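Note that one protein chain of the assembly has been removed; the remaining protein chains are unaltered in position.
Chains: A and B, in written order; residue numbering restarts at 1 for each.
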Amino acid sequence: METIENNTQKAIPPQPAQRSLSKNQIAELEKVQSLTKIIYAQFKEHKAAVIGAYTIIFFVIVALSAPLLEKVLGVNSENQNVFHRYKAPFSTISAGIDTRETAVRNYIQENPEDAALVQTELLKEEFVASTRPEDALYDWSRYEKRKALAAVRYLDVNNKIKSDLRGIAKKFETFHVFGTDELGRDVLMRLIYGTRVSMGVGILVALSSALIGLLIGAIAGYYGGFIDSLLMRVTDALLSLPTIPVLIVVAAIDLQKLPFVNSIISTGGESILKLVFILCLFSWMPISRLVRGSILTLREREFILASKTLGASDFTIITRHMFPNVIAPLLVSVTLGVGESILFEAALSFLGLGIQPPTPSWGNMLFNAQELIYQAPFLAILPGLLILFVTISFNYVGDGLQDAIDPKTIRR
Amino acid sequence: MKNINILLVAVLLLSFSACTKKNKNPEPAPVPVAAATPEPPKLNNSEIKIGMIQEFETFNPLIANMAATSLMSKLVMRYLVTIDADGKWIPQLAKSIPSLESGSAKLVTVAGVKKIEAVWEILDNAVWGDGKPIICDDFAFAIKVASAATVSIAEKEVYTQVEKVTVDPLNPKKCTFLYDKAKWDFYQLGTFAPLPKHLEEKIFNMHGAETAGYEKNSLYVKEPYNVGLYNGPYLIQEIQLGDHVTFVQNPKWFGEPAKIKKIIFKLIPNTGTLEANLRSGTIDMISSMGFELDQALAFEKKVKAEVLPYTVLFQPSTTYEHIDLNLDNHALKDIKVRKALNYSINREELVNSLFEGKQAPAIHNITPKDAWYTDDPAKVTIYKYSPRDAERLLDEAGWKRGPDGIRTKAGKKLSFTLMTTAGNKTRELVQVYLQNGWKQIGIEVNSKNEPARVFFGETTKKRAFDSMALFAWVSSPESSPKSTFLSTNIPNAKNGYSGQNQMGWINKEVDKLCLALDLEFTHEKRIQIVHNILKYYTDEVPVLPLYYRSVMSVIPNQLKGFRLTGHQFPETNEVEKWNLE
Partner (left out) sequence: MLNFILRRIVQTLLVILILSYVCFGLMNLMPGDPVEMMISSNPKITAADVERLRSFYGLDQPMYKRYLSWAGDIVQGELGYSRTYRIPVTEMMGPALGHTFILSVASLVFSLIIAIPLGILCALKPNSKVDYVVNLFSFAGISVPSFWLGIVLIIIFAVNFQILPAGGYQTTGMAYETYWAEFLDKGKYLILPILSLSIQSIGRFSRFTRSSMLEAMRNDFIRTARAKGLTAQVVIWKHGFRNALIPLVTIVALSVSSIFSGALITESLFAYPGVGRLLYTSIMGNDFNVAMISFMISVTMVLLMNLAADLLYGVIDPRVSYK
């Protein structure tokens, strides 16, 4: 077994203490390691990439568990509170009338007898001055949380009802870690839902453009000749378009004017689908070039010739023999592509053409925040920071993968 | 390494000096030479820099139609008459406004058609920037150009409404205008501009025959610094499209002398950086085309907190923010439902909490400073916020509350879709507020927003909205509402979607009143007619009034004589009164 040393590293002196290795240890060392294991081991040595990978996993977990977090934190990402806009981080604000009334209405529906009891109690103790007894609970909900809780104490009802009422009163105030945005929504939850959208779009675009690029590159590389020329010209043509202006034009298109598209896409997810479609259209070119290059070199190798001689179909050759060799650099491209897609989505949403509000995405949160950067700077800084972190993480992971896969740096 | 770096730095320097070249402009007035030191901390009358957010174009008064150009053109171009900051029509180039009472205008009948004739006389000392007097022929020439089919003028009717101009042989500044129709607002020629015949006529004769030939070769495009093209208190010293325009005093200006020597309008297309530019001193004030309401409110707070040397001005305008109801919607056909919707909008709370009271609640489409305005409950129906009345009306109409709180009738939910322009924060706020308010009385309202170009270009134009459309009408004082009220103005495929009666309101009485309004020459009688129209409007509720928008501007504390107007003739109409000392 030989060690491949780097020029600038000192040679490791032989260990005098150990004489020879036991049979087991030798067998262990000589066992062939699978490619994935090698890559994984290499990857772990690149510290920054590992940090990046952990960051991404953290964000993914947070994004996936968004509804759970909503329950735990007690705030809603869609709940607009128009009287408390642009609140600073770590502020507690009183909830809007609609939240309170919805909570009370749900309670009345689920426990009509208990509710009636509470109503008569409230009127008896003269905590509220309602004209109709049905309004008593609603009027009680208009109080501040403290007052409402105090009222509960003096009611002559059993403990279960009291704790129910306390639960409702808790909803009268909301605590916001990052404050509220321009419509009074909680910034933290919006950022979390935005993670779903932004990262989701990024990953989806990277994967689909990888697929498209793989397909086109493979066909062009394998068949060569006229098909290759044609496909490469198309790739070049699309590459030569100035990205952002064309993205703007395509994003601004009114899909209503294309009759067949109208029936497929519903207006709800329309902006997201449109964005993914547009970004895919412009991201597959570098990948197809990469794949084509690989396949061109692979095509001349003997094992391909052997497969052909054995009568394998083109499809089998491409998928079973060539693809596994292409996967490695493809993976690197995909991870780097995710970062790029996130940035593009942010840029388009910043111009007002990407994901349309109220669906939150980091880009359109920046767009909404740009007017008041001096009064509410955290609204503008936070999404930008998140974009920065996630994109750096993806880039580091891609870099780490690149180092891990590169055969010249593999050490056995 | 050192060699390459030195080489690169040298290349950088060379490319800089080679690429930049001085701007050449033929200026008649002396230009102050730039000092290398930064501007003085205190402002004085030598210069002021104003920021604005919208793009502008060349200054040909017939061709230009961008709002920003209109804002700036008042510095260099004055018209026969205009509306002042108090909302009154005053003469600018004319000596006085002709009227039937004074005898300077009279009704005539030509070939069986009722028309009106008015005598206009231009001020004796009114001259163009090169000293040539402004004469009636200049107006006649403008009409000739505007009527040509090869000129892409936007508002043709303003010019073609004057059929004939007869110049007094003794006085080239006095002439008689013969209008094509008899209408009471014949004197409202606020956008009727003269063209300098002595300069533009040969261009028009040479190029007028080809499509867009005149506007491409007009001196306003080819020689924008020619002083003879302008007649206002300022002249254009430098114009750079997409960036800025520099104005200097017009030595031949015949009105009140302007105090500020140089005015620069700078285009800053991004609202976020607009404020940054103000605070860093790149601009000294922000025009009425600058801040959004939220920004202005927040900036006002900052001014108070940090004692900055600025004043934030708010002025109610003639912009009417409202919700058009689609009267063909099955639920909205019932007048009780419409009234219930109107009763359940708490306008006071809306403007107080969202706008801090800076925009006033609306009761109908006429704004408070308009002479036609009335809030007399005897004349129009006022809807004070009363959820009780709203609920009662809905109950009477047969809509009962369902288990989820939303009212239903015959299995259908009382549910509407409120549409407006996307990306407009203020409107989104209003949407949410209204949604919550209506939910409390059991009406479900969903929002659906579209980009402005789609919303105005397709949805409202073709009445493709399901139930509610939220947007604003811009108008001027005392303007006829017939484009939005006449039943013949309901846009449909047959009439090519022209007309702005997007509610689909058909009321024969209102039709008659609108047509009668045009022909009513007595001010008081007109007010009567308008009040009658408003009675129908507020009774039948085809539209839900929301509030009247305000215009905003930020001026340095030193600036005196500045007044926002709130209508289509902006604050630059009085620019000669602005004073920084």
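In the analysis below, contacts are C-beta pairs under 8 Å (C-beta built on N, C-alpha and C of every residue); 3 or more make two chains touch, one makes a residue touch a chain.
Bear in mind that the values here come from a model prediction, so they are computed numbers and not experimental data.
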item: Chains in view that touch the one left out, judged over the entire complex; value: A, B
item: Residue, one of A:L29, A:I227 or A:I381, that touches the chain absent here; value: A:I381
item: Touch with the omitted chain, as defined above, among A:R142, A:K160, A:R233 or A:R320; value: A:R233
item: Candidate in contact with the missing chain, chosen from A:F59, A:Y193 or A:F350; value: A:F350
item: Given A:I38, A:I248 or A:L296, the one touching the chain that is not displayed; value: A:I248
item: Among B:D84, B:D180, B:E458 or B:E520, the residue in touch with the chain that has been omitted; value: B:E458
item: Chain B residues touching the omitted chain (full complex); value: 1, 5, 8-9, 11-12, 15-17, 19-20, 22-23, 31-34, 36, 47, 49, 55, 57-58, 60, 63-67, 149, 152, 154-158, 191, 211-212, 215-216, 221, 237-238, 240-244, 246, 262, 264, 266-270, 272-273, 276-277, 279-282, 451-454, 456-458, 473-475, 495-496, 498-499
item: Chain A residues touching the omitted chain (full complex); value: 7-8, 48, 233, 236-237, 239-242, 244-246, 248-250, 252-254, 256-258, 339, 343, 346-347, 350-351, 363, 366, 370, 373-374, 377, 380-381, 383-384, 387-388, 391-392, 394-396, 399, 408
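The rule is short, and it goes like this: only the chains that are shown with their structure count from here on.
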item: For chain A paired with chain B, centre-to-centre distance based on mean C-alpha positions, whole Å; value: 44
item: Residues of chain B defined as touching chain A within the complex; value: 270-272, 275-276, 279, 292, 294-295, 298, 301-302, 353-354, 403, 405, 422-423, 425, 428-429, 432-433, 436, 439-440, 448-449, 451, 453-454, 458
item: Residues of chain A defined as touching chain B within the complex; value: 80, 82-83, 85-86, 96-98, 101, 105, 109, 182-183, 252, 254, 256, 267, 352, 356-357, 367-368, 370-375
